[in-house]
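Before anything else, here's the structure in question.
Here the complex is missing one protein chain, while the rest keep their positions.
On to chain A.
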Amino acid sequence: MKLRVNNKEYSVEVANNPSLLEVLRDKLDLTGTKYGCGEGACGACKVLVNGIPTPSCITPVTSVSGKKVITIEGLAENGELHPVQKVFLEEDVFQCSYCAPGMVITAAALLKKQPDASTQDLIDGLNGNICRCCTYPAIINALKKIIQKEGEQ
């Protein structure tokens, strides 16, 4: 089938109905999207499907045919990091950073939908993403900085 990832067309084999995660990682060598649980419980594998953050581990690749998939590798535009990536870097939030791609994807979609999200909105929206190093407070603080900046403009 044809697959559109990060604005590029790919043609992939879909025998045995692989998950989107398996195709991204094993076939397209887009390894920025991580495996954490394989059952939609940790958020490490989230990608944007038509702008909606989606756990790619439980998404059959056939179900995204004709849709636009954006992974962590495709979030920066013209070499310019996404504001969520920038603020996470500036605030130096992560430890091992294995959760970072999933967090960035989820937070980017959340802030797009709700640019003035409250702290509770952030917590609710990100609760499906696990950071086992527990950098949660730093993640929330960093996102609040973006929201504040937006508010001031």
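Operating definition for what follows: a contact is a pair of C-beta atoms (placed from the backbone, for glycine too) under 8 Å apart; a residue touches a chain by one contact, two chains touch by 3 or more; residues count from 1.
Everything below uses one rule, namely that contacts and distances are computed from a predicted model.
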(request) Could you tell me which of "Isoquinoline 1-oxidoreductase beta subunit", "Acetolactate synthase", "ABC transporter ATP-binding protein" or "Fe-S cluster assembly protein SufD" is the UniProt name of the chain missing from the displayed complex? (result) "Isoquinoline 1-oxidoreductase beta subunit"
(request) Please pick, from A:Glu9, A:Glu77, A:Asp92 or A:Glu152, the residue that touches the omitted chain in the full complex. (result) A:Asp92
(request) Could you tell me which of A:Asn50, A:Ser65 or A:Asn127 touches the chain that is not displayed? (result) A:Asn127
(request) Kindly state which of the options A:Val5, A:Leu48, A:Ile72 or A:Ala117 is in contact with the chain not pictured. (result) A:Ile72
(message) If the hidden chain were put back, which residues of chain A would touch it?
(response) 16, 18-19, 22, 25-27, 29-39, 41-42, 44, 71-73, 75-76, 81, 85, 88-90, 92-101, 104, 122-124, 126-127, 129-140
